[in-house]
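Removed: one protein chain of the complex. Kept in place: all other protein chains.
The first chain written gets the first letter, and so on, giving A, B, C, D and E; residue counts start at 1 in each chain.
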């Protein structure tokens, strides 16, 4: 796998994103866990759906950020959140920069700029995408639990999964989600 | 399954889009075929990637259309192209309208408008999404063939899969794709 | 995909029925949901198993109806019951007639006659197959719940899934099934 | 797993047949290989489709035999043909009798009689089912090869997979299948 | 499939062990059940992990036994425990000997000796592997239940699944496992 020199080459490689599973779900035994491409679609849809409630948003910019935010995983795979604490600070970010340069080839400039904005998490658009990235995670947890998965309590308990980045409508959705679909008050089963 | 009355309800139901397979690939025996959510991500990414080469494009509008264009499949499933000729004209469109109303609930107005624009295929934005919808299909066919799938020749032979809707940069990608990844000149194997 | 002109061609195409998933289960997140071919086998087996308790049944005829009743899905995919209300009346039936003609080719006459009898739902044989089609659905729901799936309550609550078409032994099985494997009296979990 | 004492219990256990893979395909690396239930459906359909060309056939009897012929695999799993030579003669048959008694419970009598007829392979009906059991195997091999599977040459080379049991129309289908879809005259790739 | 005459041939065939599912889990509807290769890895790891607590153990010998103990399944598939009572005594053992001779080819001598020691279950090493084979089963059951599978109670109730073969540290793990992860005291759901 080398640098993609043409738009066509990079488009073909990105088809692979369908096969990259979201590792946080893999490691909890969720059957047929979502792919990075699926996650990406839901985040973009959330940005669109919630964005209408956010004053002063540049929707196009937010959608662009959403579309590129996980692209590096087409070469690195998805590193589960639980694993990030084992890496030196900045190691993942440095790797992402390298992947962007090689995978996105002719689009690396535009995409790299969007990625930098996402990481900085300062602009309204970047903050909305970051918030939707977390919101999508918890929505998917709720969906998997509804379908029968168990053992996903850690997702509900980790405050880092509820970071709304000061976007009011996202905060409201988080609260409604926890109230209606959060884990039952007490674990009824022994030791599980 | 009823009408979703809240944003949260509809967001939860849409998680299901990960499980709806693209039937054209299912019916040709492709293992682990892409989901409608995955297809949707790739179409949106294409709109972004190709859009930079299209003069006068309203990128936000085009991305919005891309995000909603297949949403009805969360209730109907994906009806393969091959099957559409068995339905009375307009039957699929009528069904889509009904689904939008019930699934999208509070967002049905905005989404329905985008869907209508997509179907009319007149605006530059709608034409770009339609063209990318086809381009993504052929990109995925090329990816599956690279991975080992066979028996996908019909996709290359169907002129309806190469409709560029008068968008120059898409036409160029179609031509490059066919030239570099199209089916071999002659089927070498007997009867297959 | 064209009209199958020979028996061999149609037999080969029908192998695809293994890959067509039953959409009602897909849309509720059941992992590895049954295929249309699997459903077909169980319905035929039910006809045989229950048929022995049904006076005056022409078993061969009933089995023939069972074998063809879902064949059109090899081209249309399985349209989930939830979606049928979005289609104009008769749209699905018309599509099925078109598919039968093209897929079944040399067998289209015999099969079309059986399909018409199935739809009319008047003969004892057609009524038994219709009843077994529903009974199999609920048996599969019960099996999936036993294996860990959740969120399938709608199937138990929909009276249309318990249509016994006036076949006594099927009614008894429905009642026993609900009594022994029906959903617990009250949903213990919040909001799910 | 004990003896099923009621019809309902046995019907529920048989749903498991969807998950029992056909081992001959598993051992050749076919992705998403057919289940025993899927195989069963195709054999029954073949009996119906070919049966119309067979003089003097009792169709109901043949379909009954087709429906029960592999039922024991719901407890034993599918033992691949390649493995049968490692077992003492009659070991598999004896095991099948034991399973029928326990799984089929109230239906064990009827089903056991059909199984005995199948094994004896003397009646026209039993011979047709045996022939269709082999024909289905080769049809599926041809379908998998069309979809991209390789390394299935052994199925074409094993004369035991083309046993037509003196049923003319089956013989013709075997010949047509081999002529049109048989393996290419010479393996083009080195060592594979 | 013939006798493997070279080391390379047998190594290639053994790659297939990844696709052979553990049938006990298949028959209880566990999604994506473990393969025989996965089971083999866990048993070997257990031998290593627990072995440090077992006085006088020849670790190399125990690991060798663990590595070969299920190899025959690369041709026979995994026969679920529930099915073994349908076979005549010694039928499975005889089949395994035949498979070892053909699959392992140049290694059949060494491997056959290890298999014989395993079956005799007299040496400390063989007893440890047998105990770990059961312990791994129950660990996997506990993992599947944690992930959402249900209907696995039979595994906990079968005393044959808790045979520690007089190895103290295994007995302790069994007890801790049952105490912390065993099935809830009473089945809360009706009829399931």
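Rule of thumb we're sticking to: a contact is a pair of C-beta atoms (placed from the backbone, for glycine too) under 8 Å apart; a residue touches a chain by one contact, two chains touch by 3 or more.
Everything numeric here is computed off the predicted structure, so don't read it as measured data.
Contacts of the undisplayed chain with the visible chains, over the whole complex, involve A, B, D, E. Although one chain is not drawn, the whole complex shows that of E:64, E:96 or E:117 it is E:64 that touches it. Note that of D:29, D:98, D:112 or D:182, the residue touching the chain absent from this view is D:29.
Within subunit A, the residues in touch with the undisplayed chain are 1, 16, 19-21, 23, 26-29, 74-80, 82-83, 85-88, 91, 94-96, 98-99, 154.
Seen across the whole complex, the unshown chain contacts subunit B at 31-32, 143-148, 179-182, 184-185, 188. On the side of subunit E, the interface with the absent chain consists of residues 6-8, 10-12, 14-19, 32, 34-35, 37-38, 40-42, 44-46, 48-50, 52, 59-60, 63-64, 67, 107, 110, 139-140, 142-143, 146, 173, 176-177, 180-181, using the contact rule stated above.
The rule is short, and it goes like this: only the chains that are shown with their structure count from here on.
In terms of the stated touch criterion, the partners common to subunit B and subunit C are A, D, listed by label.
Note on connectivity: the fewest chain-to-chain touch steps from subunit B to subunit D number 1.
Ranked by how far their CA centres sit from the centre of subunit B, the chains are topped by E. Counting the residue numbers that touch the partner chain, subunit C and subunit E have less than half of them in common.
Centre-to-centre spacing of subunit A and subunit C amounts to 39 Å, using the average Cα coordinate of each chain.
In this assembly, the C-alpha centroid of subunit C lies 23 Å from the C-alpha centroid of subunit D. Annotation for subunit A: residues touching 2 or more other chains are 31-32, 143, 146, 148, 180-181, 188. Chain contact topology: the protein chains form a pattern that is neither a line, a ring, a star nor a complete graph. According to the touch criterion at the top of this document, the contacting chain pairs are A-B, A-C, A-E, B-C, B-D, C-D, C-E, D-E.
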